[in-house]
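Sharing a structure here in structure tokens format.
All protein chains but one are shown in place.
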Amino acid sequence: MKIITGNDLKTGDVTWWTGSDWSRHVEDAVDVGENFEAIMQEEEAARRVNVPYVIEAEMTEEGPRPAHIKDRVRALGPTVRLDLTLKPADPEAGNRVV
Amino acid sequence: MYQYDKYDQQMVDTRVAEFRDQVERRLAGELTEDQFKPLRLMNGLYLQLHAYMLRVAIPYGTLNGKQMRMLGHIARKYDRDYGHFTTRQNIQYNWIKLEDAPDILADLASVEMHAIQTSGNCIRNISSDQYAGAAADEIADPRPWAEILRQWSSFHPEFSYLPRKFKIAVIASDEDRAAMRLHDIGIQLVHKDGELGAKFFVGGGMGRTPMIAPEIRDFVPADELISYAEACLRVYNRYGRRDNKYKARIKILVHELGKEEYTRQVEEEFAHMKTLGLNPPVEELARISEYFADPAFDTNASDDLDLSDPDFNLWVDQNTEKHKQAGYAIAVISLKPTSGIPGDASSAQIDLMADLAEQYSFDELRVTHSQNIVLPHVKKSDLYTLWQKLDEAGLAPANLDLITDSIACPGLDYCSLANARSIPLAQKISERFADLGRQRELGELKLKISGCINACGHHHAGHIGILGVDRKGTENYQLLLGGSAAEDTSLAKITGPGFDEDGVIDAIETVTDLYLKERQEDERFIDTYRRVGMAAFKEAIYG
Partner (left out) sequence: MVEAIRFRDDDTHEEPAVSLEAFLDQSNATAVRIEPGEDARLLIPLLDRLALIDVSFPAFGDGRGYSSAQILREAGYKGELRASGDVLVDQVAYMRRCGFDAFAPDAAIDTKVMEEALGRYDEVYQGTTDNRAPIWKLRHG
């Protein structure tokens, strides 16, 4: 599957395209197929996202898993500071990224 | 240390207003990201993996308690309660909001600080010897020269869209503690016929094509410093490569032209530049130098030290350096605890270091390119109390220059350029070699880790270097041996095929074991490596 990610313009937060809006959680990301250019252009022009790009991902039981480690780190947060990630209570979260 | 006058203050205040306006135009959609990016970068604001990142300049690594406390305040108010001290003697914050950035710059300006030109293709923060003004071996304090260069390079209209970033370091002793020859311009202050001047080295750097800067001029007088630097920069701005980002640094230009031809062009430009009235008079250097006069040392201070506490003894032995003033020492606070993140400090630790600087070090701190903090002027009779307070806050690892005092870039945990994580390696190595007796047995060993070819973790200059790469989507680590950023500058070589995380740590253990076996007398790791050669180490690692 293909999903779109970017950063929030004001806060810099990592965000994922949900089909109608942007979410901080990769679990909410939807498959955009080949329809990504138009979405990215429109959303960036409206400043609802900054520097969006499309990535490959795989659907798993926990939701979309980005193909590249860099985007998996983005989806979680720094593996060396789990307390600052989106899953602070899950000690294994960092290992699943690798 | 230097204090702003009304002009300096006005410049940084105006910059805050300018950037506030630029941010507003970006948020209102009047600037595209492409147009805004160079503007935010010239104010130190990156867009990183998780958020915006702000890099704050700490000119030549020197700051006072009030400034340090402001860095703690920013960590608390605008970030997630910590900051990361970098290999350019700066600090960066990982979780900044664009809409807060102008307020942060305003807070910084209130204590004579800024983030000007901490990124972008311009002249970056000038770095220097972290022991400047305290070192027993310096011929002069290099910081007034660095400050002259800071002012000249700030808002430089001709050199703000260079082919690539540009880094300058200034030192004033034969021992090089600032990786001077791995800079675009390295300056060493020297005497000639009783006059103080600058020896210029141009075209060094790390990155994907590491080079050691050759000397291009043995003496530039103080009142021609700026015109000579202008000449070096103009030749680069005109002829540095712009067709390939990875060949755009000045080192490639100097290499491709050859040192002689580059020097000839600089001299020709210099002859012209000298006539343009670009140089501040010597009175300006004198004015600035007054701010760097020695603090009021107690000339009766005793050199005696009670070393009966064995842990204190270890810390004094490892983490203090000889001061030029009898009865004083330079104390280094290691930001490399076992399992810690190299260079990270919490706001509470930052505040504490600010307090300790005020109490024990004439209100001065330094940031080192090895990501540690220095209290430059500590009375020996205060060392024990100081150490106790540091130890309580987890700031007294006695590992300066030992294998666990590693440099590590932020790596893939934070950086959008990285291919592999660096910090977890530094952490695991610090755990594997946690025994201080074992570390001390290995002696001085500079371990430097980069998470990509851009070499922010200085892996080329490590006695042992590690370079993280991406191998078909997994993290892979190459091992390098034989680099040095000191006066015996050398570039490390790759041992062979890479390893996974545990594999590279095993390999490090193999090479340190071989060193212990082969070592003669008091050779350091790097000395044994240079004598024995790569082959024996390769054989030990790969069989």
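To keep things simple, chains are lettered A and B as they appear, and every chain counts its residues starting from 1.
Assume contacts are C-beta pairs under 8 Å (C-beta built on N, C-alpha and C of every residue); 3 or more make two chains touch, one makes a residue touch a chain.
What you see is a predicted model, and the numbers here were worked out from it, not measured in a lab.
Asks: Missing chain touches which shown chains?
Replies: Every shown chain touched by the left-out chain: B.
Asks: Thinking of the whole complex, not just what is shown, which of B:Lys77, B:Lys192 or B:Arg287 touches the missing chain?
Replies: B:Arg287
Asks: Consider the whole complex, including the chain that is not shown, and state which of B:Gln48, B:Ser154, B:Gln188 or B:Thr528 touches that chain.
Replies: Considering all chains, including the one not shown, the answer is B:Ser154.
Asks: Where the complex has a chain not shown, which of B:His272, B:Lys322 or B:Lys517 is the residue touching it?
Replies: Checking the options B:His272, B:Lys322 or B:Lys517, the one contacting the hidden chain is B:His272.
Asks: Would you mind spotting which of B:Asn121, B:Ser422 or B:Ser450 touches the chain that isn't drawn?
Replies: Checking each option in B:Asn121, B:Ser422 or B:Ser450, the one touching the absent chain turns out to be B:Asn121.
Asks: Have a look at B:Lys66, B:Arg242, B:Lys259 or B:Lys428 and name the one touching the chain we're not showing.
Replies: Of the candidates B:Lys66, B:Arg242, B:Lys259 or B:Lys428, B:Arg242 is in touch with the missing chain.
Asks: What residues on chain B make contact with the chain left out of this view?
Replies: 5, 7-8, 10-11, 14, 17-18, 21-22, 25, 30, 35, 38-39, 121, 151-152, 154-162, 226, 234, 237-238, 242, 272, 276-278, 280-281, 283-284, 287
The rule is simple: only the chains that are shown with their structure count from here on.
Asks: Going by the contact rule set out above, which residues of chain A touch chain B in the complex?
Replies: 7, 9-14, 44, 47, 50-51, 67-70, 73-74, 77-81, 84, 98
Asks: Where on chain B is chain A touching in the complex?
Replies: 26-27, 29, 33, 47, 49-52, 80, 94-99, 341, 412-414, 416, 418, 421, 423-424, 427, 470, 473-475
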